[in-house]
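A single protein chain has been removed from this complex, and every other one stays in its place.
Let's turn to chain A:
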Amino acid sequence: MVQELHRLKETPSQTAGPYVHIGLTPNYCDIRGVYDGDLGTTMVNDQTLGERITVRGRILDGADTLVRDAIAEIWQADSAGLYNSPSEMRGTADPNFTGWGRCPTNAENGYFQFETIKPGKVPFKDGRPMAPHITLWIVARGINIGLHTRIYFSDEAEANAIDPLLLRIEHRQRVETMVAQKDGSIYTLDIHLQGPKETVFLDI
């Protein structure tokens, strides 16, 4: 016999279901008066440092049909590459930037959309710089465990080319599934849950 590890098992995930808005964005689904506003709707204020951008995207299923009942959450560094988190030990992040946003996919046009700032570079575990990116997490009816991926930027081709995570994608044509296309200050990325254009999802 050996000693026991005494580790607990993680609580298993379950789908967020079709009525996830009741809990996460109650004002969006007309449950008013319980909370002042929906969490994660505003990431920036007038003092936030950095380049203002809009990041948006749609989520499509294996039949290329819009997923209109999803919730997208993003998590990103500030313009200097620092996270607004107690676990950030490299410095103090911009206090005028939350780094976290939450948005339901729109019931009509299917878009999630965030008014945010372009994140700075943050280091990979071995110190190499990662290209500017936003962590994206998606839940919805039919998704048993939340899907993690990243949003990179089409105007950061040089940084993307040496990004340690993107370099690990064996099938190189799939890299573009994580790169949002720039049009002015708007970056757009469609997330494909399944099929030939399937987004690279992460086990992190």
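Here is the rule we use: a residue touches a chain if its C-beta (ideal position, glycine included) is under 8 Å from a C-beta of that chain, and two chains touch if they have at least 3 such contacts; residues count from 1.
In the analysis below, contacts and distances are computed from a predicted model.
**Q** From the names "3-methyl-2-oxobutanoate dehydrogenase (2-methylpropanoyl-transferring)", "1,2-phenylacetyl-CoA epoxidase subunit A", "Protocatechuate 3,4-dioxygenase beta subunit" or "Multicomponent Na+:H+ antiporter subunit C", which one matches the UniProt record for the unseen chain?
**A** "Protocatechuate 3,4-dioxygenase beta subunit"
**Q** Sort through A:53, A:72, A:122 or A:180 and give me the one touching the missing partner chain.
**A** Reading the full complex, the residue touching the unseen chain is A:122.
**Q** Contact with the hidden chain only, please: which chain A residues?
**A** On the chain A side, contact with the omitted chain comes from 6-24, 26, 29-31, 33-36, 39, 61-63, 65, 67, 69, 73, 75-77, 83-90, 98-100, 122-127, 130, 133, 135, 137, 139-148, 150, 165, 168-169, 174, 193-195, 198-204.
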